[in-house]
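So, chain A:
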Amino acid sequence: MRMRSVLSLLVLLCGVQSKVLMANGSDLAVPAQRIIALSPHSVELLFLLGVGDRIVATTEYADYPEQAKAIPRIGSHSSIQIERVLELDPDLIVVWESGNPAQDVQRMIDLGLNVHMSRTKVLLDIAGELETLGALVGKKEQGEALAKEFRQRFLGLSETYQNKAPVSFFYQLWQQPLRTIAAGSWINTVFKHCGGANIFDDASTDYPQVSIETVLIKAPQVIVVPSHHGADIGTDMWQAWPEIPAVKNEHILFFEGDLLHRFSYRVLDGMEQVCTAFDRIRNS
Partner candidate 1 sequence: MNSSVYAVSSASAKGVGRLLLFIALALVSMVFAISFGAAAISFQDVWSVLSPFSTQDIEPLKERIILELRAPRAVLAFLAGAGLSLAGAVLQTVTRNPLSDPYLFGISSGASFGAVLVIAAAGSFSIWGVNIGITAGAFVGSALSVLLVVSMVGNGAQIERMLLAGVAVSFMFGAATSLVLYLSDPLAASSLLFWTLGSFTRASWPNLILPALIIVACLVIFLAYSRSLRAVLAGDENARALGVSVGRLRMGMLLLSSLLTATLVANCGGIGFVGLMIPHIVRRLLAQKQENIFIYTALLGGVFMVWVDVLARTLSDNAELPIGVITAAIGSVFFLLVLYKKDSRKGYQ
Partner candidate 2 sequence: MMTDKSPTDKAPTGQALTDQTIRNKHNSAPLVQVNGLSWVVDGQRLLDDISFSINEGEFVGIIGPNGAGKSSLMRCLYRVNRPSEGSVYCAGDDVWKLSAKESARRTAVILQETSEQMGLSVEQVVSQGLTPHKKLFELDTEADRTLINKLITELELESLRTHSFATLSGGEKQRVMLARAMLQRPRLLIMDEPTNHLDVHFQIEVLRKVKKLPITVLASFHDLNLAAAFCDRLIVMDKGKLVAHGSPSEVISETLISEVFRTCCVVDKHPLYDHPRVSYAVHE
């Protein structure tokens, strides 16, 4: 069980491309009306496409937009109640390769359900996912328009900030034990394109456990602290180390974790906040 949650996490935060997997070659001409969306970000994307009211069930932590909280829950990252899925008689199930248990997904495919496997793994996959979902729910144009807008906004931010003087940063993913992200993590993309330089770019794993000492030596200009489902992560321990420029200059930034950790359209809002904050620090 533990292994699975680790695996699902590691994959969850990793990245590749999304592509549509039509399990039964189902009829694309008929837009899906009863959707089960098994990840928080697919719920967000479906609401964005204007078909949030067609979602009949979802999983834990699907909390955006506000209406999403009212949708019945039938599973989590670690399991899906297949019987409830059958009971709800969906015509489309949006699963997430990295966030749903593979055996449950396979079971749903074997049962002949119409399963769309989302494989978002890098930031720009979100655009592709918008197009695919749009086509599946009969909102092809909206999907394409949103995807285009997503890419443009992303490139706009990237062009403005990526090549500015790099700002070195430490991303405090978790406090106890102290964990961060490395170059392989898709979250890193946001920072890279804002002109940030991750002090753990060269770490051997994507989500390494690190020591305060290493952070001290790498002397980041900024410490980024994502909130975690509303709760703030402790940063008290940094106050003892004014040797770190980020601490000395009080450049400890707090961001909403859900903006940065989720493959939703809102990640651009998070990116915008990061870019502006970094730029302010860069110019200070």
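One rule holds in what follows: a contact is a pair of C-beta atoms (placed from the backbone, for glycine too) under 8 Å apart; a residue touches a chain by one contact, two chains touch by 3 or more; residues count from 1.
Here is how the candidates were picked: all candidates are chains of the complex that A comes from, given by their letters.
Every value quoted in this text rests on a predicted model; they were computed, and no experiment measured them.
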Complex member touching chain A, one of 1 or 2: 1
Touch list for chain A against partner candidate 1, complex: 1-2, 5-6, 8-10, 12, 60-61, 76-78, 99, 173-179, 200, 202-205, 207-214, 216-217, 228-234, 236-237, 240-241, 243, 261
